[in-house]
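Shown here is a partial selection of chains from the complex, left in place.
Labels run A and B following the written order; every chain starts at residue 1.
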Amino acid sequence: MEPALASQAIELPSWAFGNSGTRFKVFGTPGTPRTVQEKIADAATVHRFTGLAPTVALHIPWDHVDDYTALRRHAEDHGVALGTINSNTFQDDVYKFGSLTHVDPAVRQQAVDHHLACIDVMDATGSRDLKIWLADGTNYPGQGDLRGRQDRLAESLATIYDRLGPEQRLVLEYKFFEPAFYHTDVPDWGTSLVQVTALGERAMVCLDTGHHAPGTNIEFIVMQLLRVGRLGSFDFNSRFYADDDLIVGAADPFQLFRILVEVIRGGAMDPASGVAFMLDQCHNVELKIPGQIRSVLNVQEMTAKALLVDTDALAEAQAAGDVLGANGILMDAFWTDVRPELARWRESRGLPADPMRAYAESGYQQQIEAERVGGQQAGWGA
Amino acid sequence: MEPALASQAIELPSWAFGNSGTRFKVFGTPGTPRTVQEKIADAATVHRFTGLAPTVALHIPWDHVDDYTALRRHAEDHGVALGTINSNTFQDDVYKFGSLTHVDPAVRQQAVDHHLACIDVMDATGSRDLKIWLADGTNYPGQGDLRGRQDRLAESLATIYDRLGPEQRLVLEYKFFEPAFYHTDVPDWGTSLVQVTALGERAMVCLDTGHHAPGTNIEFIVMQLLRVGRLGSFDFNSRFYADDDLIVGAADPFQLFRILVEVIRGGAMDPASGVAFMLDQCHNVELKIPGQIRSVLNVQEMTAKALLVDTDALAEAQAAGDVLGANGILMDAFWTDVRPELARWRESRGLPADPMRAYAESGYQQQIEAERVGGQQAGWGA
């Protein structure tokens, strides 16, 4: 077993355990958590069955509590730690026309203040990363001044960045479109890089695998961001069309494999690289806990395959211009069935050989469905 | 003024006057209707300022009332008529895994029954068209049996079609993706055509301009559907990325112009063609009534330009292989500013020369913002 694989850790998003959906419908499901504490319990369950998910990311204000120190203890009691803090400036009415980019200084200040409050949370939870994804953008040409918005974004981010502690980082996520339809203020990795470079050493780019134009070679971006030392984190998921937020590896497992090949190539499996591996998914129609289990297993399996690539032989074939030989070396790794060995590794660590089956047989799902009656199921609203 | 232009009629969707948004947020706006009667009043306002929108489409159950005859009179009192009836099988929990395609006969029956109830509504409102858009589809490969779902769809549609009166039509809309992310059961015009052809003469295809893959030549599809006599209706809107549902003509006005060139070429400006021109839009961040006014004006302006094309000269240039000449004839029409003549035409009919300004100065918006206090603003939920 590769040591890199043994230390692999994938952060779970608390919101993956709540309800989600499309603009057409959010389907509720029995057993859905009503509180952040229940979300953390579910996340800890994923870790208990896989050994892969030791931390949980929070979303503020969805996961707001009065006592974050107590929440931290709650997580630790369940065997996990709190991770990245995600801000939210897209659900307050005041942000209809932007937040950190808004033309009105009062709105910008409100949005900045929210981020400062998030840093307070980080101080309490011991989180390293503040992740910023903005819904800022416009729907119609002319609606906003692209340039002015970009300048205001830079100013707002600088204010937030200045508040960070010496061990904390700001990670700026980019997204091609949605919810804005004409332009988004951070549409691509280039813009995110320009903005974070202006901030300082502890500002990084977040790459969400579903946030690109059709046909984009994502592993190239992974390579480039690692090359310039600015890949802060991944938001893993998969998509067929837009930002579908499906289970990572479900739509194009070969793409996920190629991404992980570049992760390894760029040294990002080394915890010292500081690259955070997170999921950001929506389980609209499938069960949420096994959806997360499946997701971390997919990342693990593709990583195991990527680690099988015979890099010496590959370099040789590449140098020789042996196109089919080089491609064949990659594909040999991809087609190798790593599941038996991973099952053995899990058993050697006291984990179930087949986490999906073990979860199904554990009775946990039945238990939460029976117990979590009444209250308000968690979703994107609260 | 072209007679074709003078008789142009664009149907408004009742739901365009309610709130809409994205999965991230639905912003409310002052003055939003609380009832279908208020929606119809707003739609009638659009018609009063433009003379272009004599009918309103309803969405069941969003616009459900106990007495449709009374609703019909309400519309007529406001100077408009009720139009297409749109069914909805995407918001009931039972439809999580499909409606007309569902593997469970009981669910299919419920979905069929809903459509039969819609036909009852049509009988009461005097509507000609039953428009069916399905959210049916799957998110993950393997989740459903594509073939079986298609066969069940055919069977369900046949049952619905059989219930139609001799003057009524079934119009089947296709959509590339969303809310399903792996496959939709009616993804393209080919599938819709295959299904409606199997039904009979009064089954037609609905073309929503936002429901195609990137790069699709939509005017070609318009041409083909008119050629085979199966273009039932348009759902007009515009998009930069996915099904953005922006104001028609806002994203790519030249595309709208080209579509209308094919509409004219195929004879669909003739009311006898039976082609219905409807809007299907979401005014997430802009005011809804002027958003609709802007939309029907855009269709009118592009139609006026399309009617300016010198078709004799065009045919001659095409026959001569004069690429630049032929393209130039089209562009001459497109670049001609038709707004002054349209303003004169409006004035000649007792309509305001500038409907956008006239609406803004009319006080209607202030009035509804003042009056419509309390109650539940209409949206996609009810």
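Rule of thumb we're sticking to: a residue touches a chain if its C-beta (ideal position, glycine included) is under 8 Å from a C-beta of that chain, and two chains touch if they have at least 3 such contacts.
Fair warning: this is a prediction, and the values are worked out from it, not measured in the lab.
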Worksheet item: Looking at 2 placed copies, how big is the full complex in copies?
Response: 4
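One rule holds for everything that comes next: only the chains that are shown with their structure count from here on.
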Discussion item. I'd like to verify one number: the distance from the centre of chain A to the centre of chain B, where each centre is the average of its C-alpha atoms, in whole angstrom.
Written reply: 37
Worksheet entry | chain A-facing residues of chain B, complex | 20-25, 27-28, 90-91, 93, 96-97, 135, 139-141, 143, 176-179, 181-182, 214, 239-242, 244, 246-247, 250-251, 284-286, 380
